[in-house]
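Handing you a structure now.
A single protein chain has been omitted from the complex, and every remaining protein chain is retained in its original position.
Our next item is chain A:
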């Protein structure tokens, strides 16, 4: 090692072992090496500090979701405070760059204790937004799953899930609808209205333009809102519809299932998310059915960040975190036990 650099040291697994005290012979080796090369002490210490800092940063990221929950619990203590707009904070904290994996029963319990009751929530208009850095995903009060693309926002009406299931979209979102079949689910955006019937679809709405990709079920696309609606099209699964301007009639096409699948798994983020929700999100994103046996999925939470990862690698991390094994019972069915 003629020219010793911090980089050079970090490259050596045995040096990392020395720093983390993971392997006795390596610790011994590097201690001895340093005694023989006192001239490199400064660089050596620098690299050692670098490894330590990375470890501390990992610990910080691992602890952060819990710390945020603890702070929220503190902030919510005085009951007189104005109601929190964020319905349940574990949806809302997505902007934070928390990654890693974590299962925290106690965090969920805290969350449950301090989450506002659903009834007063519905009296407000709710706003969900994904910033420029990360996507955001969450469940609406009727358990409909929404994956919001970066720089997109969604507003839900005051009477959502009581009198209607009407949402307003600006940007791109994927919706997988659940809950009451009696209340139609509709998305307004860019001057168009998309009404869904038991469905999963992706929609982009920017002023004057709309793009809809239907994965399952059936949707109706209309131009205009309120009383002046004009029916444009009914879509069947794997059909898409695009209209660029208010006066254009739009184009209907057939798309490959792969196109939508690839978009969905570009980025999936869980932050202190209840396991039940994690399972539903993964089912939505990977088009599989996941069964969990031998644990209460309402009691555990999970945090993790995935980018273009295969279902297998997501399941590896998830199952490691919850100390379970998974198996594919067939192509589209996964059993976690």
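Everything that follows uses one rule, which is that a residue touches a chain if its C-beta (ideal position, glycine included) is under 8 Å from a C-beta of that chain, and two chains touch if they have at least 3 such contacts; residues count from 1.
The rule is short, and it goes like this: contacts and distances are computed from a predicted model.
The chain not displayed here is annotated in its UniProt record as "RNA polymerase sigma factor, sigma-70 family", chosen from "RNA polymerase sigma factor, sigma-70 family", "1,2-phenylacetyl-CoA epoxidase subunit PaaD", "DNA-binding protein HU-beta" or "Cu-processing system permease protein". Within the set A:149, A:244 or A:309, the residue that contacts the chain not displayed is A:309. When the full complex is taken into account, the listed residue touching the unshown chain is A:61, out of A:61, A:142, A:222 or A:244.
Checked against the full complex, the one of A:37, A:52 or A:337 touching the unshown chain is A:52. Listed for chain A, the residues touching the missing chain in the whole complex are 6-7, 10-11, 13, 16, 20-23, 46-47, 49-50, 52-64, 67-68, 70-72, 74-75, 81, 93, 95-97, 99-101, 304-307, 309, 313-314, 316-317, 320.
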